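Only one protein chain is missing; all other protein chains are in place.
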Amino acid sequence: MQFASDNWAGAAPAIVDAIAAEAAGSGPAYGGSDLDKAVEKRFSEIFEREVAVFFVATGSAANGLAMVAANRPGGIIFCHRDAHMIEGECGGVEYLTGGARLLRLDGADGRLDIETLKAAIAGLTPASEHHGQGMAISITQQTEAGTAYSLDEIRQIASIAKANGLPLHMDGARFANALVHANATPAEMTWKAGVDILSFGATKNGCVAAEALVFFDPAKGRDMPFLRKRAGQLFSKSRFVAAQFDAYLRDGLWLDLARHANGMADRLRAGLVDAADAREAWPTSGNEIFAAVKRGAAERLKAAGAVFHEWDRTIGVTVAEDETLIRLVASFATTAEEVDSFLATLGAK
Amino acid sequence: MQFASDNWAGAAPAIVDAIAAEAAGSGPAYGGSDLDKAVEKRFSEIFEREVAVFFVATGSAANGLAMVAANRPGGIIFCHRDAHMIEGECGGVEYLTGGARLLRLDGADGRLDIETLKAAIAGLTPASEHHGQGMAISITQQTEAGTAYSLDEIRQIASIAKANGLPLHMDGARFANALVHANATPAEMTWKAGVDILSFGATKNGCVAAEALVFFDPAKGRDMPFLRKRAGQLFSKSRFVAAQFDAYLRDGLWLDLARHANGMADRLRAGLVDAADAREAWPTSGNEIFAAVKRGAAERLKAAGAVFHEWDRTIGVTVAEDETLIRLVASFATTAEEVDSFLATLGAK
Amino acid sequence: MQFASDNWAGAAPAIVDAIAAEAAGSGPAYGGSDLDKAVEKRFSEIFEREVAVFFVATGSAANGLAMVAANRPGGIIFCHRDAHMIEGECGGVEYLTGGARLLRLDGADGRLDIETLKAAIAGLTPASEHHGQGMAISITQQTEAGTAYSLDEIRQIASIAKANGLPLHMDGARFANALVHANATPAEMTWKAGVDILSFGATKNGCVAAEALVFFDPAKGRDMPFLRKRAGQLFSKSRFVAAQFDAYLRDGLWLDLARHANGMADRLRAGLVDAADAREAWPTSGNEIFAAVKRGAAERLKAAGAVFHEWDRTIGVTVAEDETLIRLVASFATTAEEVDSFLATLGAK
Partner (left out) sequence: MQFASDNWAGAAPAIVDAIAAEAAGSGPAYGGSDLDKAVEKRFSEIFEREVAVFFVATGSAANGLAMVAANRPGGIIFCHRDAHMIEGECGGVEYLTGGARLLRLDGADGRLDIETLKAAIAGLTPASEHHGQGMAISITQQTEAGTAYSLDEIRQIASIAKANGLPLHMDGARFANALVHANATPAEMTWKAGVDILSFGATKNGCVAAEALVFFDPAKGRDMPFLRKRAGQLFSKSRFVAAQFDAYLRDGLWLDLARHANGMADRLRAGLVDAADAREAWPTSGNEIFAAVKRGAAERLKAAGAVFHEWDRTIGVTVAEDETLIRLVASFATTAEEVDSFLATLGAK
């Protein structure tokens, strides 16, 4: 009963097989292999346009380097207050950019509020050498609160971005989960909706370590080979990241893995409706659930071997005195048995 | 006949097996797993003292973060002019430190010259707000020229470092190869000789991606959890790096792999003595060889499928008009057949 | 009728005389002159303890370098949302620190709210490699809203700072105005209340360009000679800054200048009580006033030659449809005639 996080999971067998196959061979280092290049092309096919793609070690690195590419002096990034960039990267964006600022904006359900965003941008317009200047908007899909932007919401945010000359970045640490949920194509959820740069995460969805930065206008990624190497993010044996992505993107494996994870979350959601000692704290989609659990039940779950994180950001939801807010994350490796055991421990209404 | 680099090689079977085994399980992310902790302890055993160890994605990251840990305002790092930090990291040290300076020092055979080092330090002593201040000495073991410092040379450099209050860093991208060649213990080649911080590379020697930063005084690595995370260098599925190191350090695998690589290089060295169309350009130890090859023979080698890099840094050796300087690197995966084919193509005297 | 800002004013005659006197002589550059050293000692007398003092070019530089001295990886600075560091320095703190974060906290009247501050610090405690760590608290005295912290409030904030191991910084761009208003000694308003680092501004109060960074524990300023020089903030002819401070601090000139400015503001405040077309928007002390002025009257003032800035940060005060919020700043150079003309233009109730 491992629901702590999708990054607590192992790796999918096809991913491991790809690594093993690559281990037996040899080839150019630093991204120069045929496989690296083939996978880069594969990204263009997946996204239905020519993209520039750069493998990096972590999602934080992808986010940070995306912002380095968008950097402006006195630059300000508009993002939700719960964004991973703010809450979970130890100031990495600020460090890697040499001082860009993350402006924390409110928004219900973990999503940027459109009017709040507009007002924040207006408050910094026109750019001034005193207060600085906007440099990017960043959204997380799916969000840290387990919710997701609709394609229409992305388009609205993108149109604000364009109107203000700001690139729109999407932190897609759980991009596949959001995509599967929305039943959209990768193109629809990104550049067709106005996204300029994507942190494309695969680690959480069954890889060992495979993260990529995708520029939908390759010209905007022109400096990235230098930026990535300078940040210590160019793997010498890049082929092993390429091999993971090759397997991940082949025959829709990535979507299957996400579909499985989302399905397990759905099974959990469905069970919670009838659970005696727990309730969904707020509606989510994808593979994350936030639940308010009776304190006694939470203890029971732990005793039964369930693993999960308690959570302190409630997005405004009231948690009762006798409840604990917990986060539950399903992954490609979650089993129906785990879900059912978890639910059984909670009891039925 | 792949002699381009040890980072062109694949990965050793035991390493892949360890990844596969880890893939089937799950556990805490971000270095919190039992395996991560066990491997960290294993490093202390290997080095015969309590060390602080931090896994990172690349050797460049290890070097850069080592220098971040040693950082001082107006700080100057003393290193050999051919150091990887200077020649091969796109200014990563300068970037990650926010502006430390690498002072390029001469030295025959790719090694720092002791007198040159002393003079450079003396020229910046006492520290001054005008010219800055020394912050570290960095040496590469084995060096970029395929040579190695003797334990005594390391001790001499360390004593200069101590006398001047400078930490001594060792870039050990090919540490195992140097260790096996010197027939020394890890402790003898590092802290017993006065090394303070080690970039411990395993990727080139049979891993997929496994690099570690080792502080022989754990207190000096106190900020490193923050520094590593901030730089986007903390893997979420850190367990997979731990698993690689676990296999790598188990039963002396790492030394066996390096011994094999060095042995293949020795076989090549021995063959070159009698080769008609090539000669060792300068003496090296470990798994790298620099050879002056008749231009015609170089073409012949390529035609026969040999892969290698031409080299432009000669460390003062004269290369004749009709010769090309090339670098040959043996790895854990190099076979005797590859070496023999290579030599056969060169012809006998 | 110049009320735009105290940095629109010229310079006090005694300051200019000091520059002229220094111009006729010569002496060591870069702060090495007897005068530089004498003035540094003078600061220790003024503050009744040994301090380390560093002249810099601007208040932004003083604030930025204070934060560089307090820097920690993943470091977070707690300050009011309207702090000059946030609103008026183009990201200078973030840039000079290489990525520290300014956490914008609410607080009525431009002052940090104690409970908000406590909650923010608690939310980041214990330090974590994920969310980062607190590195400093910064308050502005007098604040950007023209208000001031009482000595007791400073002590409360300082005790929070101490309890959390955070240095307390005071941005004293208008320190003299606050001091005169509080009728406190420099020591009482700073280190006796728990302030660790002070940006001591003199430019706004009658100097040409004289700003200093004061460390009440000189050991904390140990690296500052390097940090200042590295940032391009060490004047070669530092003697001219020293000369300004020498005159400024001699015979209480600085307090007289501030007393005059505050007095002119008081005259304006008193007049506004009876003004027909304007009212104080919120109570301030020191030399700044925020007034809600009937739109017609604002136009009349401009036509009459009054110079002032319209203001958009209302700290919650309601400004009526037919009013404009303006800021009025008195300086050492403001005359009673200017004030009276200004009030006359507003008409009497």
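Every chain is named by a letter (A, B and C) in the order it is written, and numbering of its residues begins at 1.
Just so we're on the same page, a residue touches a chain if its C-beta (ideal position, glycine included) is under 8 Å from a C-beta of that chain, and two chains touch if they have at least 3 such contacts.
What you are looking at is a predicted structure, and each value in this text was computed from that prediction instead of being measured.
Chemist: Thinking of the complex as a whole, which visible chains are touched by the chain that is not shown?
Modeler: Taken over the complete structure, the missing chain's partners among displayed chains are A, B, C.
Chemist: Out of B:V53, B:L102, B:I121 or B:I197, which residue would touch the omitted chain in the full complex?
Modeler: Checking the options B:V53, B:L102, B:I121 or B:I197, the one contacting the hidden chain is B:L102.
Chemist: Identify the residue among A:G25, A:P73 or A:G271 that touches the chain left out of the display.
Modeler: A:P73
Chemist: Which one, B:E87, B:D274 or B:E310, makes contact with the chain that was left out?
Modeler: B:E87
Chemist: State which residues belonging to subunit A touch the missing partner chain.
Modeler: Given the touch definition above, subunit A has residues 30, 72-74, 98-99, 127, 129-130, 132-133, 223, 225-230, 234 touching the missing chain.
Chemist: Could I get the residues of subunit B that touch the absent chain, sorted low to high?
Modeler: Looking at subunit B, the ones touching the missing chain are residues 73-76, 87-91, 94-102, 104, 129-132.
Chemist: What subunit C residues would touch the chain not displayed?
Modeler: 2, 4-5, 7-13, 15-16, 19-20, 22-30, 56-65, 89-92, 95-96, 98, 203-204, 208-209, 226, 229-237, 240, 333
Here is the rule we go by: only the chains that are shown with their structure count from here on.
Chemist: Draw the chains as points, connect those that touch, then say whether the picture is a line, ring, star, complete or other.
Modeler: Basically all the chains touch each other, so complete.
Chemist: Specify, for the interface formed by the sequence copies subunit A and subunit B, whether it is same or different in terms of residue numbers shared by both sides, with half as the dividing line.
Modeler: Same; most numbers are used by both subunit A and subunit B.
Chemist: Need the central chain here, defined by C-alpha centroid distance to the all-chain C-alpha centroid.
Modeler: Per-chain C-alpha centroids ranked by distance to the global centroid put A first.
Chemist: Could you tell me the distance, in whole angstrom, between the mean C-alpha positions of subunit A and subunit C?
Modeler: Once rounded, the distance between the two centres reads 42 Å.
Chemist: If you average the Cα atoms of subunit A and of subunit B to get two centres, how far apart are those centres in Å?
Modeler: Centres of subunit A and subunit B (C-alpha means) sit 34 Å apart.
Chemist: Note the residues in subunit B that touch 2 or more other chains, in rising order.
Modeler: 30, 98, 226, 229-230, 234
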